[in-house]
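Every protein chain except one is present and positioned as in the full complex.
What follows is chain A.
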Amino acid sequence: MILYKKPCKPTKFSSIVENKSKYAPPVAVYIKLAWRNLFRNKRRTLLSVLAIGVGIAALIFVDALLIGWKDNMIHTATATFMGQGQVHHKGFLETLEVDKTIDHPGKKINKLKSNPDIQQITCRTRSFGMIASPGNVQSIIINGIDPETEKNMSKLDEAIIKGNFSGKNNGHNKMLIGKKLAEILEVTPGDKVTLTVAQAKTGNTAQEMFRIGGIFEFKVREMDTSMAFIDLHQSQKLLGINKDVHEIAFTFKDITLSTQVNHPVWSLLGYSDIETLSWLELMPELKAMLSWLNVSMLIMTIILFGIVAAGIVNTLFMSLYERMFEFGVLRAVGTRPGNLAFLIVLEAGSLAVISAVAGSVMGAILVYIFSKEGLDYSDTEFVNVAIIDRIYPVMASHQFMIYPLSLILFTMVIGLYPAIHAAKITPAKAMKK
């Protein structure tokens, strides 16, 4: 038998409706409720967190991989041979006309050297030519280079797979040719080839015999098939351009400076017939490729986000609709509709926060591991840029801000639907569910 001792005294009924009591939404208890509800079905919540977290981790990883990929392509494109910026006579790049030279290159080089952002500089000649061996004939682009300065500028030294390139040998000039060109000409290091070029001013042809000093492989078809390198001074003599050059290539101390369109280097030389171009202008196809990568990332983000969103919607709706009865009880005992909606959105937000944290941790681990190991995409070529080095994903702060925060925001917006539904439904109807 229960003995009822001192019951609570009820308030006067005259205060009904007219005298509303002060209302203080108990946010702390809603947070507690949301949190406990989330762990009510631990297995389901864990699976949801895992599924959503994997989605976030995938987004972070793909983003990091694409940054690494872009960096790799830019580095490969600029470091293979091109450099990050080049100086030419205006119109030279369109025709490779021998006459369109840069005269007094020393002055220009000194001017470039005066800029503290410049790291390496080299001079080159470039012209069309015809190479003939006993086995075949091929039209090529012949590059005259200074082996000493070129060493710091390009990866030519690293690309040599047979022989070497050190100027003259046994009275014959040495030439470096691409692997595929060597196959076409059926030559190996030590074999003789004849190079024919058109000379400046007169347009007369000049011919000289070279011995194959080495064979290089950049793994870029165009370079390996139709490029050859000879000594700068020999090429100047052969082309009849005295001390002039066709190209001054340079690199910056920091590659990001090369994409700054307002950098003083681009207008430093100040000659009306000379142009200074960045790698973005020299390789518009690479620029387009990088834009395409950004679009790809956006599409991938949308798809992955869609998958993650479907998981969230499923979990949230399953969890909320099966508890509609409880929401009815909360409404019955005096919870305002708006506060019930707040509770549900809070619950959705809590799921998103846990998933975002889990996803970020998984993503960070994944990116960290692969940023140490790298991914091997060698032998792959995009827009004449070969992936030579391994691709190392790059961790960036935006990956841990944009994706997790978007997910949390998105989940809370999604959570609004069941929240509004639960807030609008009559308590009696909810309690029948």
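Following the convention adopted for this analysis, contacts are C-beta pairs under 8 Å (C-beta built on N, C-alpha and C of every residue); 3 or more make two chains touch, one makes a residue touch a chain; residues count from 1.
Everything that follows uses one rule, which is that contacts and distances are computed from a predicted model.
*Asks:* Among "RNA polymerase sigma factor", "Tryptophan synthase beta chain", "Cytochrome bc1 complex cytochrome b subunit" or "Putative ABC transport system ATP-binding protein", go ahead and choose the protein name stored in UniProt for the chain not displayed.
*Replies:* For the chain not displayed, UniProt's protein name is "Putative ABC transport system ATP-binding protein".
*Asks:* Which candidate, A:K107, A:R336, A:H398 or A:K433, sits in contact with the chain we can't see?
*Replies:* A:R336
*Asks:* Would you mind spotting which of A:N110, A:S296, A:S378 or A:T426 touches the chain that isn't drawn?
*Replies:* Checking the options A:N110, A:S296, A:S378 or A:T426, the one contacting the hidden chain is A:T426.
*Asks:* So which of A:R36, A:K201, A:R221 or A:K243 would be touching the chain we can't see?
*Replies:* Only one of A:R36, A:K201, A:R221 or A:K243 touches the chain omitted from view, namely A:R36.
*Asks:* Touching the absent chain: which residues on chain A qualify?
*Replies:* 1-2, 4-11, 13-18, 20-26, 29, 32-33, 36-37, 40, 325-326, 328-338, 423-424, 426-429, 431
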